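Every protein chain but one is kept in place in this view of the complex.
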Amino acid sequence: MNGEVIFFVLFSLGAIIGAVFVLVFRKAVYALLSAVLTFVSMSGLYILLTAEFVAGVQLLIYSGAITILMLFAIMLTKQKTGTTRKRMIRFQWPVIIPIVLLMIIIFYGIHKVTPPRKPVSYGKNNTEQIGELIFTQYMIPFEMISVLLLAALIGAIILAKKENT
Amino acid sequence: MNSFYNSYLLIITFFIIALSLPILSLSIGKWLRPPSKEGGRGVSYESGIEPFHDSRIQFSPQYYLFALLFVIFDIEVIFLFPWAVAYGKLGMFALIEMLIFTFMLCFGLIYAWKKKVLEWM
């Protein structure tokens, strides 16, 4: 058992436990903090896969920006102490059946596949390679992202702006 | 491969130290200080005004709008990183691409400005 496996187990446990706690916690802020645990563990998993750039993006966007956004969203809501999700509980347990079924179906598929052992060059210049790909091969989607961000920005302003009237 | 992981040892060490700092300082403090049974210790500011309201207040939606804009520009910055790193290999064409990209986002900023979203009310 080498260090890679230990850290893989640690990070994946962190990711799963965080995700489960998001569902379990009744308080929205706690749920959000456990989502951060998931995000951070996932960036750890990316580092194990030597995808350093993606790990950095994960940390910056998810555990940084998105978390802050959601925190603001929680703070925006009118607090009602004692609001729990009691009404949901009745419907919660039967959901497990399809989830387990889905897990079995997917696990059956993954379990049988032996991934091709290709020699993969572990990227030292991960970010540089991504940059080259984005700006040559994938430049059309890249420019589309700018339109997407613009549309999102306009939409955010329309929907969230407080009207004087 | 191993050298790649080993370079992260430093980060792990750092992480452990960072994690243990608050735990250690808090628990050492607990051991050292004399136990107190007075109720006043729980108050957030001992000799100030007594807190009379819940700490959880409703924020103005304006904060949310700022957070939204922040996320959008954060994503833009993410795209600047690989461009800057690979700039030497990419050359002129990538510069134009990036200019178009930033132009769209700058337009978004000007739009937000014009809509008076950036003004604090």
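To keep things simple, chains are lettered A and B as they appear, and every chain counts its residues starting from 1.
Methods note: a residue touches a chain if its C-beta (ideal position, glycine included) is under 8 Å from a C-beta of that chain, and two chains touch if they have at least 3 such contacts.
What we mean here is this: contacts and distances are computed from a predicted model.
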Hidden chain of the complex, named as in its UniProt record, picked from "Lipoprotein", "NADH-quinone oxidoreductase subunit N", "FAD binding domain-containing protein" or "Maltose/maltodextrin transport system permease protein": "NADH-quinone oxidoreductase subunit N"
Given A:Phe21, A:Tyr62 or A:Tyr138, the correct residue touching the omitted chain is A:Tyr138
Among the options A:Leu10, A:Leu59, A:Ala73 or A:Leu148, the absent chain makes contact with A:Leu148
Out of B:Phe4, B:Tyr63 or B:Phe107, point to the residue that touches the absent chain in the complete complex. B:Phe107
Chain not shown, touching residues in chain A: 105-106, 108-110, 112-113, 136-141, 144-145, 147-148, 150-152, 154-155, 158-159, 163, 165
In the full complex, which residues of chain B touch the absent chain? 90, 93, 104, 107, 110-111, 114
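What we mean here is this: only the chains that are shown with their structure count from here on.
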Using mean CA coordinates as chain centres, what's the gap between chain A and chain B in Å? 17
Listed in rising order, chain A residues that touch chain B in their complex are 3-4, 47, 50, 53, 56-57, 60-61, 64-66, 68-69, 72-73, 75-79, 81, 122, 124-125, 127-132, 134-136, 139, 142-143, 145-147, 149-150, 152-154, 156-157, 160-162
Within the complex, chain A is touched by chain B residues 1, 4-5, 8, 54, 56-59, 61-65, 67-72, 74-76, 78-79, 81-87, 89-90, 93-94, 97-98, 100-101, 104-105, 107-108, 111-112, 115, 117, 121
